[in-house]
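A single protein chain has been omitted from the complex, and every remaining protein chain is retained in its original position.
Labels run A and B following the written order; every chain starts at residue 1.
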Amino acid sequence: MTTATLEARLGNGWKKPPFIPNPALRWSLFIGGLIYLVLAISSIDVNWTRVAEGLSRGWAFVTAFFNPDFVSRGGDIWDGILESIIITITSTVVGIALSVPIGLGAARNIAPLPVYLVCRAIVALSRALNEIIVAILLVAIFGFGPLAGFLTLSFATIGFMSKLLAEDIEEMSKAQAEAIRATGSSWLQWINYGVQPQVMPRLIGLSMYRLDINFRESAVLGLVGAGGIGATLNTAFDRYEFDTAAAILLIIIVTVMALEYLSGIIRAKVQ
Amino acid sequence: MPVSTSPDGAKIWQLRTRNQTLTRWAAYLVAVAIFMWCWQRISEATTWFFVWDAPRIAADIGGRAWPPRWSYMDNLWGPLWDTLNMATLGTLLALVMAVPIAFLAARNTTPSALFIRPVALFIIVATRSINSLIWALLLVAIVGPGVFAGLMAIALRSIGFCAKLLYEAIEEIDEKQVEAITATGASRWQVMAFGIVPQVMPAFAGISVFRWDINIRESTVLGLVGAGGIGLQLQSSLNTLAWPQVTLILIVILAAVLVGEWVSAKVRGAII
Partner (left out) sequence: MLELKKLTKTYRTGDRALHEVDLIVPNGQVMALIGPSGAGKSTLIRCINRLVEPTSGSVILDGTDITALGSTGLRKMRRKMGMIFQEYALVERLTVMENVLSGRLGYVGFWRSFLRKFPQSDVDEAFRLLDRVGLLAMADKRADELSGGQRQRVGIARALIQNPRLLLVDEPTASLDPKTSRQIMRLICELCAERDLAAVINIHDVALAQMFVERIVGLKAGELAFDGKPTEMGEDVLTRIYGEEDWQATIRKVDEEEVEAEVAAQ
């Protein structure tokens, strides 16, 4: 901080120090990224005449949104939505019921190592497999219908909830849990008094969030024959009945909004 | 009062009053009834003969699906490249659109809380509630099958997701830093660039990588509805009941997902 350094600095320009200090790495990342972008964009062949043709159809869809048709396929829509809701409720309940023990098992601070490894393996498998792929396999095995959808979403719920629950338990306050243990409680009592009160509010919040996700997912399961509104939607698109499709999408959006609103209220209550 | 008195005058401690207890039991009863009704509906819609037969079918499919047909791999490199592009370009496109929407939706940066904010919020909810597979279905109907439809589907689905997380980050910034920049006489845009953007940059980077990771997963299945990528091969293999190919494709998808997760974890670690 001598005047010499000030003198050396004065009159010289100033540049913001770059985010990646090593210039070789910086430039190779930049050029690599650029090359990738050029290659990627050039490998997409867009059939512009087809797109231009489609634009009118796109516009038809947009206008359909302002004039949705709930009536002419009202029966199908109602059955589909009802089935979606049924799948959502059952899979959320069963998924959460199963994910509590698995979540407890996947928390390193309360589970013995073998249990931990098994539970973590289940979680990893469930998270790695896309819902749609699971649904395809389950439809192949169990046949068409909502049962496959229910099983798919239950399985997906287990991966999601167990992981977050386990992380929550691993981050809980040790002091509270220790205090309960110090009273001479049994393992179940310890979980009930030392662990459960700490993770319960978040568990309820996450359950509401998962209910929301399951509803959105149940809307696509029908595409592969696993029940729900997806089948009706698929048919509507296939027949270019955009007004019916718009009606279904609007129902989905409104339901999701309602669920989000509800979960906001419930989360505020349990906090 | 959670404390009641027994006939002999001793006080009995209870966690809840009698009314609370009754309400709770009623709520449980209703919940169980709803669940049982739902389960009955599923049961009615299910052909139980197939379900009892499921172990045999599963074993049968498993037997036919193994070993995977490794030679089919040559046909998968192209679709895999398409899948990567749909995820990456889709994410980039989504971010370009999500940033302005997030600024319009955040309470502290929106130009008009009365008119513009609700519109921005509606765009966020609408794009977020609709699964990318449905977007793909729609776009295939509009622009025809191919990678382009898949890319647009990924982009549209991601707008709401990215914009929601980003606008929450914008609402959580430290207002004092913004105030300090305003006090220097900076213009509205300068306050944005110097006071707000640096504060949300880490969140932005995290969200981008997070969404890219999710998009890798989602773009693997978009082909099922004709939107390009490895899902197309999956669809055609399933249609021809070529189970060894299906096995190989599933392995490749799993590998792609794991690699994507690994890359995003690395990048996130480097940024934050």
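We take it that contacts are C-beta pairs under 8 Å (C-beta built on N, C-alpha and C of every residue); 3 or more make two chains touch, one makes a residue touch a chain.
Source: prediction; values computed, not measured.
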item	value
Touching the absent chain when the full complex is considered, from B:A33, B:A59, B:A193 or B:L258	B:A193
Sole residue of B:A10, B:L114 or B:A183 that reaches the chain not shown, by the stated touch rule	B:A183
Where the missing chain touches subunit A, by residue	1, 3, 5-6, 9-11, 13-17
Touching residues on subunit B - with respect to the absent chain	174, 176-177, 179-187, 189-190, 193-195, 198-199, 201-202
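In the analysis below, only the chains that are shown with their structure count from here on.
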item	value
Geometric centre distance via CA averages, subunit B-subunit A, whole Å	4
For the subunit B and subunit A complex, residues of the former touching the latter	34-35, 38-39, 41-42, 45-47, 50-51, 54, 57-58, 61, 81-82, 84-85, 88-89, 125-126, 128-131, 133-134, 137-138, 141-144, 146-148, 151, 217-218, 220-221, 224-225, 234, 238, 250, 253-254, 257-258
Subunit B-facing residues of subunit A, complex	36, 40-41, 43-47, 50-51, 54-55, 57-58, 61, 82-83, 86-87, 89-90, 93, 128-130, 132-133, 136, 140-143, 145-147, 150, 216-217, 219-220, 223-224, 227, 230, 233-234, 237, 240, 245, 249, 252-253, 256-257, 260
